[in-house]
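Structure in structure tokens, see below.
With one protein chain withheld, the remaining protein chains of the complex are depicted in position.
Just so it is clear, A and B label the chains in written order, and each chain counts residues from 1 on its own.
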Amino acid sequence: MVKQKKWSALIAFVCLMLVFTTACSGNKDNSDGDKQTPESSKEVITDWSQEEEVTLNVFSTLANFTGEQPGWFAKVVKDKFNIKLNIIQGGLEGKLATQMASGDLGDLIVGMGGKDYTDAVKAGLLLDWTKNGMLDNYGKNMQKYAPDALEANKTQYGSGTAIYGIGHNVGTGDGPSEGATMTFGPYLRWDLYEELGRPEIKTMDDYLPVLKQMQEKQPTTESGKKVYAFSLWSDWDGDFATLPKVHAQLHGYSEGDGFNPGSLILVKADEPDIQPMLDDNSYYMKGLKFYFDANQMGLLDPDSLTQTFGDVSTKFKDGQVLFAQFPWLTTTYNTPENTADGKGFALVPFQEQQIYSSGFNPYGGGWIWSIGSKTKHPERVMAFLDWMYSPEGVMEGFNGPKGLAWDLDADGKPMLTELGQNAMYNGDTAVPDEYGGGIWNDGAGNFGKLNNTTLSTSQINPDNGEPYDFRSWTSELTRDPDPVTKSWREAMGVLTDKEWFVKNDQVAVTKAFFNGQPPADEPSDIKLKRSQVGKTIKEYSWKMMFAKDEAEFDKLKQELVKKAQGLGYDDVINWQTEQTKNTVFTLYDK
Amino acid sequence: MSASLTEASNAPRKKERFQIKNKYKLFLMAFPFLVLGFIFSYLPLFGWVYAFYDFRPGIPLSKSEFIGFHWFTAMFSNEVQRDEMIRVLRNTFAISSLGILTSVLPVIFAILLTEVRNSKFKRMVQTLTTLPNFISWVLVYSFAFMLFSVDNGFLNNLLMSLGLIDTPTNILASSNNTWLAMTLWGVWKGLGWGAIMYIAAITGIDPELYEAAKVDGASRFHQIWHVTVPGIIPTFFVLLILSIANFINNGMEQYFVFANAMNMANIEVLDLYVYNVGFTGSNFGFATAVSIMKSIVSLFLLFLANGLSKAVRGETII
């Protein structure tokens, strides 16, 4: 009896103790946090490397990484600011919401925009940079290189007085803001296209017979696998099938106006024109028809429906695909070994094309950089962010510390070092220990694993007169090109893709829009309708591309339109159109 | 301890008190755990109130718009949406029913396994059949893709080389028998794992029962039917009732990885649908409303199944 009583009392006691001690320890942590005073008192610190080491929690909605930043980028920030970056992957489902609800987003917040951002401001989760002279003391570079972006944030989100962050990809100037290559474009296997005598291509549809001939020329890869002209994937689909939608980008249209949320209208980059996604003649529908035709001709990989991007990327690497919709997709095939053999992808433009391009935006884009209001190290976070908005920061954030992958030549122009020439094209290249060790990819990315941009990398670096992006450096463009690039340049008479588009007036560049208001806020009922309509579009799109014949294609198309309308398609289109007309289209009123 | 014994056996009045004391003693022994259960399961339920607001994380409820039952009715607001809901519930119903029907397979497997006398073979089978349980659905899909893809898929290659088909087909994109296929993948993944509980139940059966049956001249099948099966039945019914309560909770990972445009109409169970309309991640009011409805339905089913069990078997599990 006695023993038994003791036992039960003991268990009860232990359990309650556990509960309470943990509850208390939690409180203690909090009070610790509150007690902490800012690390600097009055004077402005310029050399952070002498201050005590701190770990910053970086909440990035764009990161594809969790944990401490590794590699050379970690070394760079450690040397400059004596900080470690603990990256929290904010894009994971529910992660942002829990952090918001808890009232602490971390020290540095990367890439959060839209409604979430407005909410965070409203909830007091972001630091006001105008307080305590933060911006004046520690934001000199931002004030110098991105003044409009600061001002824009102030009017859009800070009621004209407070500044809670700064937009990404800030730049000024005319023309495309992309680097040497655009974001989209028709890329073909250049070697096979040349063998066919470079037939002329006027419209998208003209690619099909050419690709058919190319496929006949090379029906299987060296490893014996069947070659297709197109291999698509569906895991990136949002409110539509992503790859047929690229058709719109090749004709100067894009989903949404680039300012407001709007995924079901295709908006021309440089004209006040809107195509609702499901209109008979919209470029989306044309895209579906294009892949339907391709499938009828046996050019479309039947696995397209069931594979993911990873699978397609492997197929590109193995040479199983002849057409790429994005330039970056070709890098897995255009290896030094393949290009040395004369095999590789290159841009094969069509006459009608109008490539969609984002123009420079002095107000900054919607992936905003901001600082958490609960941070214990506001000055240091600010100084670090400010460095990323400086020419030095952009240069080192993308290309690595000077002396590792790049250096200045005798004329003060940037050029890749021997290590850089390897590392930039093969991320597994080892990095010397004095630069942080490991491999190049450990530190590579957009500011390491933070994965967001600050100043546009195609801006000219005032320190050396060349763009930040190494691909556009004169030294890199003139450095002995591989046989594929060489042959392509000879045929096209230009050095880069962008040059071709600009020279031939085949590009549609967006203008930066700013009216002092934040982007429209999608009402929840529109949102629900949009997601249901989007789901339907996605499903039917794939069915249409793989339809047995024209008749089935048309039938599915009609079903799609009918079903989408039942789910509120027209309401969504009306709402999205209205937002665009009220904002971005006012640019054309004058 | 001996004192309490004498007390209990000597005086009837004292025995009564002893019983009363036991009553609370038992409760006190369980109490700390009830507290834990309260803290971790009941306290968070305060969040159910979010279902009635246009709730945005970080913004206090006092500043959020109260919208009543809007989220509860949003999914049924017009005919097309009701049709969608019916389709989704039909899938949920079909896949869950098939799941319940096949829940007898682990029982059979466990019985077959315990009938094996070679203990090495038995252990090997038991260990290896649990393996699929540890492979996440993402990897299961990449294995399935390897087996069934058009381009160099194992099955297509095999059928082609045997001359059974002329052109390869995309089996994963087939809209036929989606329910059955999903059920079979589920069985494959859960068979060995699910059998563990039954194996435990069988090992707990008193061996004397078998001896007695043997003495009575019962054949092996008789022994299985009259000794083993009754020994497993309580466990089976417990799991059955719990899975009935889980009827609308199919989870979504499996269906998410196997879904594509062709089979979407048949594969979209409730959990996947809610995910697909893209709301769980960003609209917590709606997500909470769905949770509440699911909790209510599950509890209703739980007590219904429990009641049925009482009516049919005379036993309840809760």
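Simple rule for what comes next: contacts are C-beta pairs under 8 Å (C-beta built on N, C-alpha and C of every residue); 3 or more make two chains touch, one makes a residue touch a chain.
By definition in this document, contacts and distances are computed from a predicted model.
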Checklist outcome for this item: Looking only at "Anaerobic glycerol-3-phosphate dehydrogenase subunit A", "NADH-quinone oxidoreductase subunit", "Carbohydrate ABC transporter permease" or "SCO6045-like C-terminal domain-containing protein", the name UniProt gives the absent chain is "Carbohydrate ABC transporter permease"
Item to check | Hidden-chain contact residue, picked from the options B:85, B:100, B:196 or B:265 | outcome: B:196
Checklist outcome for this item: Contacting the left-out chain: of A:101, A:297, A:477 or A:587, that is A:101
Item to check | Residues in chain B touching the chain absent from view | outcome: 1-2, 4-5, 8, 19, 22-27, 29-30, 33-34, 36-37, 39-48, 50, 57, 109, 112-113, 115-117, 119, 121, 123-136, 138-140, 142-143, 146, 152, 154, 188, 191-192, 196-197, 199-201, 203-208, 210-211, 214, 220, 231, 234-235, 238, 242, 245-246, 284, 287-288, 291, 294-295, 298-299, 302, 317-318
Checklist entry - Contacts of chain A with the missing chain: which residues? => result 1, 3-4, 7-8, 15, 18-19, 22-27, 29, 57, 62, 64-68, 70, 86, 88-89, 91-95, 97-98, 101-102, 106, 183, 223, 225, 235-238, 242-243, 245-246, 249, 254-256, 263, 308-310, 313-314, 317-318, 326, 328-329, 358, 427, 441, 444-446, 449, 451
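Everything below uses one rule, namely that only the chains that are shown with their structure count from here on.
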Next on the checklist: Using mean CA coordinates as chain centres, what's the gap between chain A and chain B in Å?
Outcome noted: 40
Item to check | chain A contact footprint on chain B (complex, rising order) | outcome: 1, 3-4, 25, 28-29, 31-33, 35-36, 39, 54, 56-60, 63, 74, 78-81, 84, 145, 149-152, 168, 170, 172-173, 260-262, 264-265, 276-284, 286
Checklist entry - Which chain A residues qualify as touching chain B in the complex? => result 1-5, 8, 11-12, 14-16, 19, 93-94, 96-98, 100-101, 103, 115, 119-120, 122-123, 125, 225-226, 234, 301-303, 305-307, 311, 315, 320, 524-525, 527-528, 531-532, 534-535, 538-543, 546, 563, 566-568
